[in-house]
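Here is chain A:
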Amino acid sequence: MRALMLKLEPIIWGLFGGGMFVGALLLPAFVLVLGVLAPLGVVTLDTGALFALARHPLGRLVCLVTIALPLWAGAHQLRHIFLDFGGLRYDGFLGALLYLLALLGSALGIVAVWNL
Partner candidate 1 sequence: MSTLRARLDAMRPSQAGPTRTADPRPPDHFPSRGNYRSYLMFGLGSSLMLLVSANLLRVVKSLGDGERAFDALLESFAHPLYLGFHLLAFVWLSWVALHFFALFPKTQPFRIGPFKRPPDALLVTGLRALFLLSTLLVTALLLGVL
Partner candidate 2 sequence: MGYSFEACRDAVRAGDAGMDVQRHDIVIVGGGCAGLRAAIAVLHQNPAASVALVSKVYPMRSHTVSAEGGAAAVARDDDSIEMHGYDTVKGSDFLGDQDVIQYFVEQAPAELAQLERWGCPFSRNEDGSVATRAFGGMTTKRTWYATDKIGFHMLHALFQTSMQYENIVRLDEHFVTKLLVDGGRCGGVVALDLRSGEMKAVLGRAVILCTGGAGKIWPFTTNGNIKTGDGMALAYREGAPLKDMEFVQYHPTGLPGTGILITEATRGEGGYLLNTEGERFLLTRDYGVGAKAELGPRDMISRAIMLEVRAGRGISVPGKIGEYAHLDLRHLGEEIIDGRLPFVRELARSYAGVDPVREPIPVRPVLHYMMGGVDVDIEGRTCIEGLYAAGETACVSLNGANRLGSNSLTECLVFGARAGVHAVGFAREGGAGDAAEPQLLEQCSAEAARIEALRGSKRGDETLAGLREALNLTMEEGTGVYREQSAMARTVSAVAELRKRYQNLHLLDSSRVFNTELTEALELGNLIEVAETVAVAAKARKESRGAHACEDFPTRDDQNFLHHSLVHRTPEGPPRFDTKAVTLGTWEPEERKY
């Protein structure tokens, strides 16, 4: 498992790098609006407008990228934290699990964006 991951490292790291960039630029804003401001009632969201925004081809792309890439970034970082605390023995298993999660999330993201 580890050997396979090693072969794929360049892609994984590329996804990770992209994920960090996208995550850093976009995620805080999403969390702020959807997770804090809206539920608190500070602002009211216009669902229709949001829907239109998301359906726009560019909107779909942004949605997908913001979902999929940070998943990889998060998975990769978590894996390294495990390693830093002595998790090398479980790296094959844990890494595979985390990346599979990210893969699954990305696939579901595609589906979700498709279904918009």
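Candidate selection criterion: all candidates are chains of the complex that A comes from, given by their letters.
Methods note: a residue touches a chain if its C-beta (ideal position, glycine included) is under 8 Å from a C-beta of that chain, and two chains touch if they have at least 3 such contacts; residues count from 1.
Model, not experiment: these values are computed from the prediction.
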Of the candidates 1 or 2, the one touching chain A in this complex is 1
Can you list the chain A residues touching candidate 1 in their complex? 19-21, 23-36, 38-40, 43, 45-51, 53-54, 63, 66-68, 70-71, 73-75, 77-78, 80-81, 84-86, 88, 98, 101-102, 105, 108-109, 111-113, 115-116
